[in-house]
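I have placed the structure first, in the form of structure tokens, so that the comments after it can refer back to it.
The other protein chains are all here in position, but one chain of the complex has been omitted.
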Amino acid sequence: MTRKQKRMTMILGGLAVLGIAAGIMLYALSGTITFFYTPSEITEEKVSPGQRLRLGGLVEEGSWIRGEGTMSTFVVTDTIKTIKVTYNGQLPDLFREGQGVVAEGIIDGGGTFVADTVLAKHDENYMPKELADSLKEKGVWNEGAKTQ
Amino acid sequence: MIWIVFALMTAAVIAVLVLPVVRARPQAPDLDRNAFDRAVFRDQLAELERDVERGTIGAAEADAARNEISRRLIAASAMPAKSHPARTPFLALLAALIIPAVALPLYLRAGSPLLPDVPLATRLEKAAETGDYEALIVKVEQHLALNPDDVEGWKVLAPAYRRGMRWADTAEAMRNVVRLSAPDAGILADYGEAMVMANQGLVSAEAHDVFAKALALDAKLPKARFFDALALKQEGKAAEAKAAFDAFLAETPSDAPWRPMLVAEMQDMSSKPPGIDEQAMKDAASMSQEDQQAMIRSMVDGLEEKLKADGSDLDGWLRLIRARGVLGEGGKAKLAYDTAKTRFKDNPQAIAALDGLAKEMNIQ
Partner (left out) sequence: MIAEIGHFALILATGVALYQFLVPLYAAQRGDRALMRTGLTASVLQLALIATAFAALTHAYLVSDFSVQNVFENSHSAKPLLYKISGVWGNHEGSMVLWVLILALYGAAVAIFGENLPLELRSRVVAIQGSIGLAFLLFIVLTSNPFMRIEPPPIEGNGLNPILQDPALAFHPPFLYAGYVGLSIAFAFAVAALIDGRVDAAWARWVRPWTLAAWVFLTIGIAMGSWWAYYELGWGGWWFWDPVENASFMPWLVATALIHSAIVVEKRNALKIWTVLLSILAFSLSLMGTFLVRSGVLTSVHAFAVDPERGLFILIILCIFIGGSLALFAWRAPMMKAGGLFAPVSREGSLVMNNLLLCVACLAVFVGTLYPLALETLSGEKISVGPPYFNLTFGPIILPLLLLVPIGPFLAWKRGDAATALRRLWISLAVAVAVGLVVLALNIRGPWLAPFGMALAAWLVLGALTDLASRIALFKAPLATSWHRIIGLPRSAIGGILAHGGLGVMIAGIIAISLWKIEVIVALKPGEAADVGGYSITFIGETPLTGPNFTGRAGRFLVKEGDREVATLVSEKREFQPSGMPTTEVGLHQTLAGDIYVVMGDATNDGGRAIRMYFNPLVNFIWLGTFIMFLGGLLSLSDRRYRVGAPKRHVAAQAVPAE
């Protein structure tokens, strides 16, 4: 092979690898991403039951009920609409009523959100980005307000 | 002083940069660039020979590598050395002057050259000399953490907390004073009062007990009598409360400082049963509220001042609104409520707390 041919082989090989990788990435992106909704977006956009999604909002005061064993139910609100969430598992340390929370899971036929993962803010200043944004849009939360 | 240090630092930096250029002898012809490559190639050859010696490389492979490195070594032949420009001490100095030219404005913008360091230990040590009130409190606290039975310490601390309106801390300090002193009606009454203040004006059963003990020691102690009666009133025992107030009022000199407060409480009570002249009641009520306000004005106004200076304290706002509401200053309560609401407009929890209180206090 001449110098030029060798170089072409390599470049083509590289492009082939890149192409395959790009294909895998696109496939993975279309299959694995989860959309983020607030309770009012869920009611507005008619999310179909069974679709995996992330739900973000504040845990409504007085709504957290511990069930049998490690079951818990609580209500997530964006101060406009609310949605009931059930979760079987251990809630994070910083899960509190009135605080921000993000739950991942599906909506069942009855309109209840069945979560398999619940994230609470990691520290005093942490608020999931998506949640902060949508709460800001609705004018109920701002970065400046850190009451401690 | 500090500017001398800064000047010395700057001068040292410039000197270290510029002096070598000033003192540089005429520059020796330097190594040409390829010399560095040749050094690397020679080292690679030496490494190759070591590998051959150790037998970690085949003979054919070694030959090929040796040829290649040698070829590169030859290719990296000496280049003609560059001619050297003249020395440039002035240029170096000029360039070095950039440093203070950049640093000075930046420091003037952000620095606080006159502020001394305030290490906590030194601050506490010198607290007495400098009259540093906050530090003194911490010092006494530290002392008491080690000697929790030092009654004098608690006696110093309680009024200090009181001055800072740290009521819960005052109550705790007074509890220790009570614990460590011989039974004394005055101390008990002060303890009870701190409990009431910490509890936003409500006389708890525990506090009522304390006043009862004080009265057992000194049945005439005005403060204990007043709160005892107030407790009865808050417990809904109107008749007993009225009796206690009446008895107390009868023995109160007309110039006693607590008399207006006493009168206010009594009028507040007597205003409830119907059948009294409405106008008179209103006058009396408004008058008495002014008196009442005068009593606690310093406290509430102090709180308001504090919040004006630093409005981030939600609890402070809640206390202020509650205090204004209890004093019957609906307008001021509303004002405080509105201010707080604007202040915390972005904080749903704070708003919820404020709204809850407003509902409770009937503020629109």
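The chains carry the letters A and B, assigned in the order they are written, with residues numbered from 1 in each.
Quick note on the criterion: a contact is a pair of C-beta atoms (placed from the backbone, for glycine too) under 8 Å apart; a residue touches a chain by one contact, two chains touch by 3 or more.
Just so it is clear, the model here is predicted, and its values are computed rather than measured.
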Among B:A59, B:A110 or B:A239, residue touching the chain not depicted: B:A110
Touching residues (missing chain, whole complex) on chain A: 1, 3, 6, 9-10, 13-14, 17-18, 21, 24-25, 27-29, 31-36, 54, 66, 68-70, 88-91, 93-94, 122-130, 132-134, 143, 148
Residues of chain B in contact with the chain not shown: 1-2, 5-6, 9-10, 13, 16-18, 20-21, 24, 27, 30-33, 35-41, 43, 47, 50, 54-56, 61, 64-65, 68, 72-74, 76-78, 82-85, 87-88, 91-92, 95-96, 98-103, 106-107, 110-113, 115-123, 134-135, 137-138
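The rule is short, and it goes like this: only the chains that are shown with their structure count from here on.
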Centre distance in Å when chain A and chain B are each reduced to the mean of their C-alpha atoms: 36
Complex contacts: residues of chain B adjacent to chain A: 312, 314, 344, 346-350, 352
Chain A residues touching chain B - in the complex, by the definition given at the top: 58, 61, 79, 98, 135, 139-142, 144-145, 147
